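Have a look at this one.
Shown here: the complex without one of its protein chains, the others still in place.
Right after this comes chain A.
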Amino acid sequence: MELLDNLALGFSTALLVQNVLYCFVGVLLGTAVGVLPGIGPTATVAMLLPITFSFEPVTALIMLAGIYYGAQYGGSTTAILINLPGESSAAVTALDGHEMARQGRAGAALAAAAVGSFIAGTIATVALAVAAPPLARVALQFGPAEYFALVLLGLIVSIALARGTALKALAMIALGVLLGTVGQDIYTGTPRFVFDQRELYGGIDFVSVAVGMFGLAEILRNLENEQTRTAVIGRVKNLWPTREDRRRIVGPILRGTGLGAALGVLPGGGHVLASFTSYAVEKRISKRREEFGSGAIEGVAGPESANNAAAQTSFIPLLTLGLPAHPVMALMVGAFIVHGITPGPNVITDEPALFWGLIASMWIGNVLLVLLNLPLIGIWVRMLHIPYQVLFPMIILFASIGTYSLGFNAYDVYAIVFFGLLGYVLIKCGCEPAPLLLGFVLGPLLEENLRRALIISRGDASVFLTRPISAVLLALTVAALVVAVLPAIRRRREVVFTEEE
């Protein structure tokens, strides 16, 4: 009953006119920055933070939170339509989403993403309300050793992202991991691969890599052959998912939600794994494995749900413990502080209206998002009708502005050009960008946690086996490897890694 009282308090706060209004402003802005290539939620929240100084604390946080999960919604749009992911999660969506768009099924892909996100958001919000504090306690059991094991498992499982040969996929992952090492080593301060350029000390920005490898490389590929682009136009088939589509996305949505909600709680980077893992799981259990990579709707619905669920549950460590899980959450900590609320475990008891109001607003925000997004699908799909010679300079322009706005670092823009050319060369060689991106995102996490675990244990590698959670995760990793390598299953693997279709 206490839960009902709390939820009643939450909704009475969240349904105040100004709170609904700013929730709407937040998700609208979030959708906009999610759709725009380059500009991410971190930059937007950072820029809007000062504007919220004059708001009530709860109103400010509702709006900032709305920007964050709204951007997760919107991020899939450009990934699907023009193969331009702004975040690591959207890179997964682009794999099958953009293929669907090329086949004239952009509407179905967008709808699957929106509906999946809504269901995931709703379930995750309930999880937040019911079990936030105990979940946060469980998450704290994850130390460096556990994160290392988790990321390793994610990396092994996600090799399924590749369509081509396993060798090329591994090479791409390795290249991604190497690119991820650029910058100052956090343990020794040693600059790695920076070539005396101070601007590279902070490492290469993910957005530059994603925009270059996916977006720019795609543009170059389209430009070399005018037919590829015009072929898409005029073939836009049914705007909405067919009955068959609807049947096919139920399972992926629910599995993705579960996976995402669980991973999102982990403050040390679980949310990064959500969409990758969901994609890998769907591909592995699907009866239509061969469709993955060439427009399987499951490959859109699952990862999108996982991503949105993780976006919601990643608020758990912040709200219950005051511990930020990623840069946007760190900005939210700043917002708490500016509004005179000390982030920490006391927020639930000291500021119940704020805590429950924010949770209730997330559900309201999800409703607003689905209302906002479904009608927009028709308009987005029309974007594919824009003559390509008008569209592609726009894409490059906005991507460059957006990327520059991240840190006012011109190197991030140069990096787009570099990775665009690299991506084009790799496509020509039959190598895919997704595994590279995966390595780029997970490699640093893997290294950081491996070294940290060993520093804490004074170089004793047995910690990975003596800590129960880490041991279980490593056992799963070995199992995943065995499954992949066992000769008996080799024949089925041929399908997973179908040679160039």
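Here is the rule we go by: a residue touches a chain if its C-beta (ideal position, glycine included) is under 8 Å from a C-beta of that chain, and two chains touch if they have at least 3 such contacts; residues count from 1.
One rule holds in what follows: contacts and distances are computed from a predicted model.
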item: Among "Glutamate transport system permease protein", "Molybdopterin-binding oxidoreductase", "Tripartite-type tricarboxylate transporter receptor subunit TctC" or "Na+/galactose cotransporter", the UniProt name of the subunit that does not appear here; value: "Tripartite-type tricarboxylate transporter receptor subunit TctC"
item: Among A:3, A:21, A:285 or A:337, residue touching the chain not depicted; value: A:337
item: Contact with the hidden chain (one of A:140, A:166, A:371 or A:479); value: A:140
item: Selected from A:5, A:199 or A:224 as touching the chain missing from the view; value: A:199
item: Residues in chain A touching the chain absent from view; value: 32-33, 35-36, 39, 43-47, 49-50, 53, 140-144, 184, 186-191, 196, 198-199, 201-202, 267-268, 317, 321-325, 327, 329-335, 337-338, 340, 342-346, 379, 382-383, 385-387, 390, 394, 398, 401-402, 404-405, 407-409, 448, 452, 455-456, 458
